[in-house]
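All protein chains but one are shown in place.
Chain lettering (A and B) follows the sequence in which the chains are written, and residue indices restart at 1 in each chain.
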Amino acid sequence: MLLIKCPFCGPRPELEFSYGGQAHIARPKDPASLDDESWAEYLYIRSNPKGLHAERWRHIHGCARFFNVQRNTASDAIVATYKIGEEPPKPVDPGLEEWSSRSGAAL
Amino acid sequence: MVEATIVRVNSLAAVSRDSASSPQVSLAVLPDAAKLVFRGRPSSIGAAGEAFGVELPQTANRFREAAGRKAYWLGPDEWLLEAIGVDSSELFSTMSEKLASHSCSLVDVSHRSDSMAIRGPMSEYVLNHGCPLDLSERAFPVGMCTRTILGKSPIVLSRTEQEVFHLDVWRSFSPYVWSFLDEARQEFLHDQSARSPT
Partner (left out) sequence: MRYRLPAGGRIDRSKPLSFHFDGKKYSGFAGDTLASALIANGAHLVGRSFKYHRPRGIMSAGADEPNALVGVGSEEARYTPNLRATQIELYNGLVAESQNRWPSLSLDFSGANDLFSRFLPAGFYYKTFMWPASAWKKLYEPMIRRAAGLGRAPEAADADRYTQVYGHCDVLVVGAGPAGLAAALAAARSGVKVFVCDEQDQMGGSLLSEREATIDGQGAADWLAQTIRELKSRTNVVLLRRTTAFGWYPHNFLGLCERVTDHLGLAITKQPRERMWQVRAREVVLATGAIERPLVFPDNDRPGIMMAEAARTYLNRYGVLPGSRAVVFTACDSAYRAALELKSAGVEIAAIADVRSAPNGRWMERARAAGIDVRPSTVIAGTYGRLRISHADLARISGGTMGHPETFACDLLLMSAGFTPSVHLFSQSRGKLVYDEDLKAYLPGTSVERERSVGACRGVFDLGASLADGFAGGLSAAKALGGTAAAEHKFSVFAQSLGRDGFIGAPPSGGKSRRTRAWVDFQNDVTAKDIELATREGFRSIEHVKRYTTTGMATDQGKTSNMNALGIVSQTLALPASQVGLTTFRPPYTPTTFGAFAGQSRGELFDPVRKTSIHEWARENGAVFEDVSLWKRAHYFPRPGEDMHAAVRRECKATRESVGIFDATTLGKIEVVGKDAAEFMNRMYTNAWTKLEPGRLRYGVMLREDGFVMDDGVVGRMSPDRFHVTTTTGGAARVLALMEDYLQTEWSDLDVWLTSTTEQWAVIAVQGPNARKVLEPLVHGIDISQQAMPHMSVQEGHICGVPTRLFRVSFTGELGFEVNVPMGYGRGVWEAIYAAGREFGITPYGTETMHVLRAEKGYIIVGQETDGTVTPDDVGLAWAIGKAKKDFVGKRSLARPAMSRSDRKQLVGLLTVDPNIVLEEGAQVVADPSEPVPMTMIGHVTSSYWSVALDRSIALALVQGGRARIGSRLSVPIPSGPVTVEVVQPIFYDPEGKRLDG
């Protein structure tokens, strides 16, 4: 069970969270102006990386806030968590990843 | 109009009947209370506290108590306000009036949940049968509150004393939560010397 650091409540067990899919996909301001292909891209096309993935989680059984997580899909290491609207942290040095997951568990 | 006296039925009434008490861990139904959910912009938080009579805590996962009223931080824009012995409609009206010019929401949820207490030295251990949080005092001190999980039910958990926790549970889940805790404390009911392994 993952230990996820909610930006509001601190580290909490995965049981309290729900997964919210890939992060940083903004709803187009004017959907009507998009052609079908662009709309389909927004609706359906998602990355599926082995490695670092920006994704949304919601602390549904906690403060109920959505927030963003950078997680390594291969190792489950969580590199960063940050509030909606905040800039994602700079691309992480692969060497730092291990450190991050390790410090994550300590919190 | 037909006069009828409608009695409020607590969802824990049936399940809590004849609950064995134990010095190590016992369960109790808490009295009905007026409960409101306040949500709003930061600019309205101060006014809400004034209107309620308890300053709303802005530290995450803390509750504040004054004169029988409690304000629980549930989220960065969400508080549960609880007042025992108060008519919820009146509380709602007076607060709504005072907050009329503010950008916020006030909703009466007095009947949404019922509350119970678990007390005794084994409370932490028994709660940990369903609650995944670290409930040691260093991680979950007196004055802390949070929404979390117990077994398969969402709950609002708060620690009021070193060995006393309160649980606020949506009505339809509360008999489950009570029964779950009652089951988990079985090992202490007939053996006064039983100790928590932790």
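Criterion: a contact is a pair of C-beta atoms (placed from the backbone, for glycine too) under 8 Å apart; a residue touches a chain by one contact, two chains touch by 3 or more.
No experiment lies behind these values; they were computed from the predicted model shown.
J.: Considering the whole complex, not just the chains shown, which residues of chain A touch the missing one?
T.: 1-3, 13, 18, 20, 26-27, 30-32, 34, 36, 39, 43, 56, 58, 60, 64-66, 75-78, 84-85, 98, 101-102, 104-106
J.: May I ask you to list the residues on chain B that touch the chain which is not drawn?
T.: 1-11, 14, 32, 37, 39-41, 77-78, 89, 103-113, 125, 128-134, 136, 139, 151-153, 170-173, 175-177, 179-180, 183-184, 186-187, 189-191, 197-198
The rule we apply is simple: only the chains that are shown with their structure count from here on.
J.: Quick one: report the Å distance separating chain A from chain B, using the average Cα coordinate of each chain.
T.: 31
J.: In the complex of these two chains, what residues of chain A are touching chain B?
T.: By the definition above, chain A touches chain B via 1, 8-10, 12-13, 15-16, 61-65.
J.: Chain A touches which residues of chain B in the complex?
T.: For this pair, the touching residues of chain B are 60-61, 74-76, 78, 132-133, 146-149, 154.
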